[in-house]
Structure formats: structure tokens, C-alpha cells
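For this view, one protein chain was removed and the others were kept in their places.
What follows is chain A.
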Amino acid sequence: MPEIKVTPLGAGQDVGRSCILVSIGGKNIMLDCGMHMGYNDDRRFPDFSYITQNGRLTEFLDCVIISHFHLDHCGALPYMSEMVGYDGPIYMTHPTKAICPILLEDFRKITVDKKGETNFFTSQMIKDCMKKVIPLNLHQTVQVDDELEIKAYYAGHVLGAAMVHIKVGSESVVYTGDYNMTPDRHLGAAWIDKCRPDILISESTYATTIRDSKRCRERDFLKKVHETIERGGKVLIPVFALGRAQELCILLETFWERMNLKAPIYFSTGLTEKANHYYKLFITWTNQKIRKTFVQRNMFEFKHIKAFDRSYADNPGPMVVFATPGMLHAGQSLQIFKKWAGNEKNMVIMPGYCVQGTIGHKILNGQRKLEMEGRATLDVKLQVEYMSFSAHADAKGIMQLIRMAEPRNMLLVHGEAAKMEFLKGKIEQEFNINCYMPANGETETVTTNPSVPVDISLNLLKREMALGGPLPDTKKPRTMHGTLIMKENSLRLVSPEQALKELGLNEHQLRFTCRVQLQDPHSDSDTLHRIYTHLKSVLKGYTIQHLPDSTVMVESIVIKLSSSAEDPNTKVLLLSWSYQVIDLSYSQLLLNIRKKLTCSR
């Protein structure tokens, strides 16, 4: 039995360093190659030694597919390809290919230049790695080799995020990466067709949450910002340069316009200008509304949002500042936070998930005294708000995707074990399919039962379809009969006659003749005629012929009559038929004749 094996090297009952190995139809595929934000040691990257203890990965992997540009999905890519060693194809969408190297370079700078780590990938390695990338278009069927094909679907989560359908023969797997089933301010909703994969590998970040409508969260967010501005406070929104930042910018921009607000909005420098440019050039990846109006008004050209300068932080009066990075663990957002933390009029809004150990995580847990470098402490007086703007599918969204794709099995990754357990129960109950949730390094094996594609001769098929009538009769199934010829790699189903001819074989005729003696006073031809008329009246629906050479044919059964020389009343009835006759059994026929005529052995 063919089987599909799935082994998460990362993201198995965990969030971070997504890396899932899939073996399907003899092909090995790596899905995502991410890093873990919460660790600084070896656990940061997936354990590639699982694939091979020594040497390069090229010969063990047929391809690598990256779902989107978040570092927990692509952060280990240069390490994997350049330091461990992989020269095969890496697939990702155009926006991911564009943005991924920038984030990797950023990540490298923080790790190597700021934290002083050695033994890390270099800028050159990022470049070399990106050279191995083959861009994917949505819905394009890419033939990795003769057997393996992949197809990308829109996932919504961030610009360029994709789900992939991986197919070998008639077996297939869908990997979602991170996805979002509700459209937001700048991106559309994930979509997939009814591809009925053997396994659907889905993220499950929000496995247990059913979020309220996005509108409410947006209104809340705007209300809080507005109130703070009204009372002259400053609002800090720590974000990552790409993704949520653009959504919140669009939100604030339209709000400012509508309310005619004058307070300045700043976006911390660096990536931002560039980031907005990516959004402008990849506008086809955003949602319908933005795409439709971009000629008149490009949503990513902000009127009210200006570049930030570090001196502005001390300006008096209200302002809103978007600053990187998103978890307040370093950089400009942390500097501004330190400056503003002491004033209760100010506010910090955390729009996304914060990893343990970061300042963002601490203040969200209500910590009000923070220890800074050099034993200084920081009193946090400003208001701390958390708003979930992460674009992940919630429980409802995950169920919705299952309904869309109709998988035969489900496999959860990228979530917390306890939450997965809950969702697994729900899925198994509602869809009656198996749901798996392997931990890192654990292999889940799913047996598939693919049907066998065969070429049928058109003559045979047409004949069958004509006989079967337009609608199949479920009560009386018609059996068709054919011969499957297996030659080299081809499987062909043809009619037995054609098979004989093709294989150059002679047909062997097997015939039976049965002699029966009857007593009948009539002449031979009369008896035969009586048999004929009788059969004709009894066997409705059969072709019965009286041939001139004094034979009667019932379908293809031949009936002949002769009388013995001694006794003209004793007739010998000869019934002759070939092995293949099925329409009418000869005993049935005989029974009928006997009823009419007296007969004896």
C-alpha cells in the first residue's frame, strides 16, 4: 500500500521554526525552513541531522517550498542551503522572494553585528541561497520533475503568502503555511479549490479561538488611539516592518481623513519606505478593493503618515508612532518606549503575538517595573493595550478550509499541543476524518489508497456506455468485461477480441453439443416448426430465428433436429452453443422444449 509520511522538524505541537518533511510517492519535500524566535542556541534552527547525519541534503530532498516571508518560516533557509548544504530547487512566490532576503539580512545583522555571534550565515550566503529560488505564480502548476507537481494558492496571511498543493500521481498533500480566512484591510482571504488531498497540513495558531468580527477590533483600536490623541497623549505601536504595519497604516490613514485629524503619524525609518514600495509593486497580491482603485489612489501612498526622526520623540503634543521591531526587544521601538513609559497619558498598543522573554511579553503580562541594562529599572506608567491583529485563521476558519478542500486526513502543526488536542477532537467529530498532530521528530504515516489510472480503448468504453444507457441502474449493475494488457509501463484495457489480435494469439473455440432424444409423431420439419413457434411464444425478448437449412437459432444457440432411421417418431435434438454464451442457459432452453414435447432419454 502506498503511504505518505509527514515529519515535522519544527512547528510540531509548537509555534516557531516551521519545517515539515513530507515523503510522498517516493519524493521528499521540505515545507518551510524557519527559525525559532524564542531561542538563541541550537534549538533556534530545525534539526537537519534528522535527514542525514553527515553531508549535504541535496540528494535527500526533491524540493523545498517556502510559504511566506516570516522568519519562523524562512529564517533557517540560508543556514540549511549554504551551511548544511542544499543545491536543489527552492520555491516561493514573487513577493516572498523579494522580501525574504531583506528580512534575513536584518535578522543576520541583529544576531551577528549586535549580539556578536559567530558561526552564522553571511550576507553572501543569503544571496547565494536566493539564487536557488524559483518563483511561483498563483495557480501555476509547476512540474518539479516528471512526477512531482506543485501548485500555489492564495493564503492571505501576509503579502505573498501561499498554500501549496503537492501532487505525485494521484496522491496529494496540501500545506497551508499561515493563512487567514477573512479578508482584511489590505489582503484578501485564503482560497483553495476542492482538491481533495490525502492530507491537509494546517497551521493551528488560533485553534481554540473564535475571534469576534474584525470590524469590532478595528473600532476598538481606533477608539483607543483617538482618545489618547484627544487628551494629548502619545501612542506607540511596535510593529514589524511588513505586514500588520501596512494594515494599521491604512486603517489610521482612512480614519484621519474621515475625522479630519491633525495629529502627526510617523513611521520609523529604515524598511518602511521600501516596504510600502513592495506593496505598491505587488498590488495584485492585495485585496480586491485596493487593486481596483490603485490607479486613482494607491492605498500605500500615505498622505498623513510621515517618516520618523529620532528627535521627534521629544516633540510636545500628541502623535502616533509606528516603530520596529514588534516585540519591543531592541531597536527604535524600545528607545521610544523608554522615553514615553513614564507618562500615564501615553499608550503602547501591541498588535501581535510576543515571544517569551521580550519586553513586549513582560508588559503584556502586567509587569510594571522593568529591569533594564545596567541595573536601572523602568517604571511603566503608560497604558498597555493588546489588540490581536495577527492574520491567522481561527477555529472557524480552519474548519472552513477543511470544508473547501475536503481532505481525507488532517494534520495539525504550528500551534500549542493543548489547543491542537481540542481542535483535533472537533475535526474528527465534525468531518469524521483522522486528525494527526505529530511532535517534532515524530513521523506520522498515512496509508493512501489511490485508484489506478488505465487507458481504456475508446471502442470498448463507447460500447459499454451505449449498453449501459444514459443513467446507471444501481440495482442491476452491468458488468463489463475487458482485458488489461500490461506492457512495460503502460496499462491498457481493451476488449478481449482486440487483446487477442494485439497479442497475436489465436482464439480457441470451445463448443458444446448436447443430444436429446424426443418422441414426437410429426415430421421433422413440423416438429422443428413447433419448437420454433413455442420458443417464440415463451421466450419473449430473445432473438429466435428459423433458418432455411432447418435449424432454429435462439440467440447464438443452434438447435437441429434429426430422426433416427429405425423409428421416425424418435427424434434426436442437437443443441449446440459456444462457451461464451451467457444470455440463456441451455438447460433453460431444454426445459422449455420439454414442456412442449414429450421426450425420453
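Following the convention adopted for this analysis, a contact is a pair of C-beta atoms (placed from the backbone, for glycine too) under 8 Å apart; a residue touches a chain by one contact, two chains touch by 3 or more; residues count from 1.
We take it that contacts and distances are computed from a predicted model.
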Protein name, per the UniProt record, of whichever chain is missing from view ("Large ribosomal subunit protein uL24m", "Proteasome subunit alpha type", "Integrator complex subunit 9" or "Presenilin"): "Integrator complex subunit 9"
Full-complex contact with the absent chain, from A:Ile65, A:Met80 or A:Ala98: A:Ala98
Given that one chain is not shown, which residue among A:Val174, A:Ile283, A:Val380 or A:Ala393 touches it? A:Ile283
Touch as defined at the start, partner being the missing chain; which of A:Asp309, A:Glu497, A:Asp526 or A:Asp567 qualifies? A:Glu497
For chain A, which positions touch the chain that isn't shown here? 94, 97-98, 101, 135, 137-142, 151, 170, 274, 277-278, 280-284, 294-295, 449-458, 461, 464-465, 468, 472, 477-488, 492-493, 496-497, 499-500, 503, 505-516, 579-583, 587, 590, 601
